[in-house]
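Only one protein chain is missing from this complex, and each of the others stays in its spot.
Chains here go by letter, A, B and C, matching the order in which they are written, and residues are numbered from 1 within each.
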Amino acid sequence: MIDFNPLEWDIINSKPFQRLRRIKQLAWTDYIYPGAMHTRFEHSLGVCHTATRLFDSIVRKDAELLRSEHGFDDAGLLRQKQIIRLAALTHDLGHGPLSHTAEDCLPFQGGSEKRYTHEQYSAAIVRYELADLIENHPSNKNNYGIKYSDISSMFEGGLELGRSIVWKEIIAGQMDADRMDYLLRDSYHSGVTYGRYDLDRVINTVCLCEDEDGSGHVIGIEDDGIHAVEGLLIARYMMFTQVYFHKTRVIFDYHYGEAAQHVLSSKGGTFPAPTKDGVKEYLAWDDWRMLSEITANQNDLDCKAIRARDHHRLVYHTPECPSLDDLEAFEVAEERLKDLDVVVRDATKSWYKYQREEIRLREARSGKIRSVPLATRSPVVNGLQTVNQRRIYAAPSARGEALRRLEES
Amino acid sequence: MIDFNPLEWDIINSKPFQRLRRIKQLAWTDYIYPGAMHTRFEHSLGVCHTATRLFDSIVRKDAELLRSEHGFDDAGLLRQKQIIRLAALTHDLGHGPLSHTAEDCLPFQGGSEKRYTHEQYSAAIVRYELADLIENHPSNKNNYGIKYSDISSMFEGGLELGRSIVWKEIIAGQMDADRMDYLLRDSYHSGVTYGRYDLDRVINTVCLCEDEDGSGHVIGIEDDGIHAVEGLLIARYMMFTQVYFHKTRVIFDYHYGEAAQHVLSSKGGTFPAPTKDGVKEYLAWDDWRMLSEITANQNDLDCKAIRARDHHRLVYHTPECPSLDDLEAFEVAEERLKDLDVVVRDATKSWYKYQREEIRLREARSGKIRSVPLATRSPVVNGLQTVNQRRIYAAPSARGEALRRLEES
Amino acid sequence: MIDFNPLEWDIINSKPFQRLRRIKQLAWTDYIYPGAMHTRFEHSLGVCHTATRLFDSIVRKDAELLRSEHGFDDAGLLRQKQIIRLAALTHDLGHGPLSHTAEDCLPFQGGSEKRYTHEQYSAAIVRYELADLIENHPSNKNNYGIKYSDISSMFEGGLELGRSIVWKEIIAGQMDADRMDYLLRDSYHSGVTYGRYDLDRVINTVCLCEDEDGSGHVIGIEDDGIHAVEGLLIARYMMFTQVYFHKTRVIFDYHYGEAAQHVLSSKGGTFPAPTKDGVKEYLAWDDWRMLSEITANQNDLDCKAIRARDHHRLVYHTPECPSLDDLEAFEVAEERLKDLDVVVRDATKSWYKYQREEIRLREARSGKIRSVPLATRSPVVNGLQTVNQRRIYAAPSARGEALRRLEES
Partner (left out) sequence: MIDFNPLEWDIINSKPFQRLRRIKQLAWTDYIYPGAMHTRFEHSLGVCHTATRLFDSIVRKDAELLRSEHGFDDAGLLRQKQIIRLAALTHDLGHGPLSHTAEDCLPFQGGSEKRYTHEQYSAAIVRYELADLIENHPSNKNNYGIKYSDISSMFEGGLELGRSIVWKEIIAGQMDADRMDYLLRDSYHSGVTYGRYDLDRVINTVCLCEDEDGSGHVIGIEDDGIHAVEGLLIARYMMFTQVYFHKTRVIFDYHYGEAAQHVLSSKGGTFPAPTKDGVKEYLAWDDWRMLSEITANQNDLDCKAIRARDHHRLVYHTPECPSLDDLEAFEVAEERLKDLDVVVRDATKSWYKYQREEIRLREARSGKIRSVPLATRSPVVNGLQTVNQRRIYAAPSARGEALRRLEES
């Protein structure tokens, strides 16, 4: 059972949040796993629930430390909990139609070569659309005095974080509530057997750990939660290799990216920037609208590829973790097909960030407590090499010729 | 694992079938249970799978009877199985946007007061859109010689059924594959605990039973499957009372029915009739298009009620199985509110058809076999009274006044 | 996660409680469903957990009523919770080898025709074996002052209950924690699809209701929990008809009852009475010991029937809810077989207690609250007729002849 307070209900009932009902969580994944029709709406409620459980577990365990070293008192902890819940609810508001798939249509940041991120849109929506609701809501104003930037800085980063920085990883980190929710939820609706892990155990063993320098604290895991965290990381590895990087999904993402740019072409090929006015316009885009436009666009080839499932087909690929030989062979194949109607897509994912960003483990041995990096204890985590699969897809008309050339070689 | 043959794949890849990806199974249910975003596409594949399992189980058990009394030989059974699979795949092709919710927008049958049914649209789509594909497909033409009407008569009824009539209940009956699939699937994606029953046991105990007159056979259940069938009927009762007739879902259906009529008003307020041309036009309607139109229609109150979740609220209702006193009190309340902006909705469902349509049970006792109606053996089934709950909903503006009047009384 | 305090851990670690690891929950059910090997140990921990959740839910909802009408303050509620947890943990301590199956070997109560119940043994064990531990435990003595009889009266009844009577139904009633736990647990380990219901919903809607006379309160359910409670009652009906009354289990229970009496014959055919000394002796009996003795008893026919699965076989039975004709036919069959080696077993269960013991429903309609009996609102509950199936089993040597005679008739 998930309980919400009046402020949270008002946010849930707001237009930007209800829009998430019309943003599918997994874009085209239902073309491979037909059940995967769930939305960012459902996910955002789930992240709020899981973030709260993580917070409560840490406070139950490390209240003493939070008081003595970080200056939290009872009121401060309650306020922090409210901030975390609001950040969890709002962290995905900035997703465009079909979630991540739309990210290539976000504009470049003023002059730079870097596109805006969906987190920046989330922050802008909190700022321009929800700040008034949040800051003047009776249940916030009199009790917590939370500013909109207290919330958005949780997922956007920035100086405003202050001591909240200890908590940031609940919203954005290697063990964050977002990941904990989406793995289980995506697995459930897709109907696959991957993606499951022991959430209860992770929550029961999460704790504060000394950071690498011994100068502060980060969110880590107790000694006996090590296999639960391994389970979480492996679940992610499995979902990426089996679902998110599925060969058919990857090419639909490509066609969609092209199609969306064509739909947006009269507006410069991108969504509006996350300014006050831009955000308003951006929020008018959701899956319903984009898919209708794609349906209506009779002449565009990418729109047609999506509509008629007349998409490019995989004709060549390396293993997921290719050797240098594999990569060379790929380039040869690419060269051989270069005059045909083909596209190359790379599925790349680093499963785990080592070194400074490593998940830390709190070990108690012979009465002493210390904090060590997870990879020093878990050979499995150490083995999670970056996936870097390269693939060539050919248009239906070019497929026969492409296969012929490749077999000849 | 569900296997399909080339003909079946071609049907699945056809436009009318792919359109089902854009027809949500449960209309507005995701407004109450956010996970319920699944589509008729997924369901139709599931019905094909379950129908096949039912067919196989009956043949494994009653092959002798099917040969001696119904004239099936091996080829005939294989052909029948193919017909059943095709009927299962196509039986829902005729659903309009948001499935059942659209049914009030279907036109009246020539001159009569009866609207067309979605099954009639399914049949028309098989006839006008798929007949050519089916009848000329090499894997059908040379092996089975199945005509389009062999398929559509399975869900539409009609003289063409012939000896197929024994099998009709797999597609449309009190224990059909449709129901077996949707209960489990709707329950799964909605995330509720209702709707589960022992499908394996139902499939293992399904069999041919003598019909009421002893002159033919109907699909029934073996003695020791009685509680599995009870479970199926109770699952349905639970899903209706808890999910399909949920108070909020019911009022969204109302607003949607109105909104859809307004959207269609330029075309006479209904979808086109299932003629050759009408079907083409009908197929261009799906959830994406209808929801876009509803979103775009800024002035219509029902469109707005949906968009902004500004729907009428429940202000009065009888129990699910009301007494005469309850019904009288309801009419008094209705009278008292009649000048306000209120609507009355009735949620009515008979869980079980008794008498001629009763599920039959095959009993073996002391070496003799006989067939009896289920309700004579199951007090639980006997207790499944018709639900007939009446409800009054008030517009947001009228809600306060309505509640005041009702409390005064 | 189930948390226990030091007193609870000491009880769990005590010999009488650890003995429950050696008492199978479902006796011979693993002969039909091989996974059903779970024990009263696991179940007792589960009942404690569920009882706590029920208690917490009621207090969250009806704290006001408990204060104003029943005189509970904060300390009183915490003390009551501890009593309920201890009663939940200890309520099954009195089970004999193979749980209920052993009940025919309990002695008659002083001079009467009524056998002792396992609850009386549970109470005696609390009194003679655990009273000292409980009453002198620091975490009880200084905080709660709970006497052993505060606990045992929760499941044994009696004057000591006082205001605790409001809570008694959490431990022993139509919606008690015992039932809620065993249905789900038995279903899980047996691997059947029956026995599931929406526990979370039941817990969220449990509440205090006015009793029949309007003079006190009983534990009931809120209006919108009606289908969850229906689900609970139906789950029980399903588990009884499909698992607990399974034809093979019933005859093994018979052979075991006989075998146990033979094993105990040197001690008068029964276990010792629940006196101080008797309880000590009684606790030395568990499944391991009884099954070893049965294995060792080479000559006894019932022991052999169990060991070699050479049990009597079902040759005749009525429907579960027999008509008068069915019962008459049964007596004719019984008469016809009376000179053979046969036994008659009746499987009788009333699913629901109507009238005074009815589950009550708290209805809010037009601003008024009232309490009505569940059966007036639920036709399904009304349909749960008593099962009264009669069966004749024949020894293997007599089976052929018995079937022959029955077929002739």
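Just so we're on the same page, contacts are C-beta pairs under 8 Å (C-beta built on N, C-alpha and C of every residue); 3 or more make two chains touch, one makes a residue touch a chain.
Note that the structure is predicted; figures quoted are calculated from it, not measured.
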Hidden-chain contact residue, picked from the options C:295, C:348 or C:397: C:295
Contact residue for the chain not shown (choose from A:69, A:135 or A:198): A:198
Touch list for chain C against the chain that is not drawn: 13, 15, 18, 21, 24, 30-31, 34-35, 37-39, 41-42, 45, 189, 288-289, 291-292, 295, 308-309
Missing-partner contacts on chain A, residue numbers: 192-194, 196-201, 227, 230-231, 234, 237-238, 241-242, 316, 319-321, 366-367, 377, 379-385, 403, 406-407, 409
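The definition used in the following text is that only the chains that are shown with their structure count from here on.
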Taking each chain's C-alpha mean as its centre, the one farthest from chain C: A
Inter-chain centre distance, chain A versus chain B - centres from mean C-alpha coordinates, in Å: 37
Inter-chain centre distance, chain A versus chain C - centres from mean C-alpha coordinates, in Å: 49
Centroid distance [mean C-alpha coordinates] between chain C and chain B, Å: 40
Multi-partner residues of chain C (each touching 2 or more other chains): 200
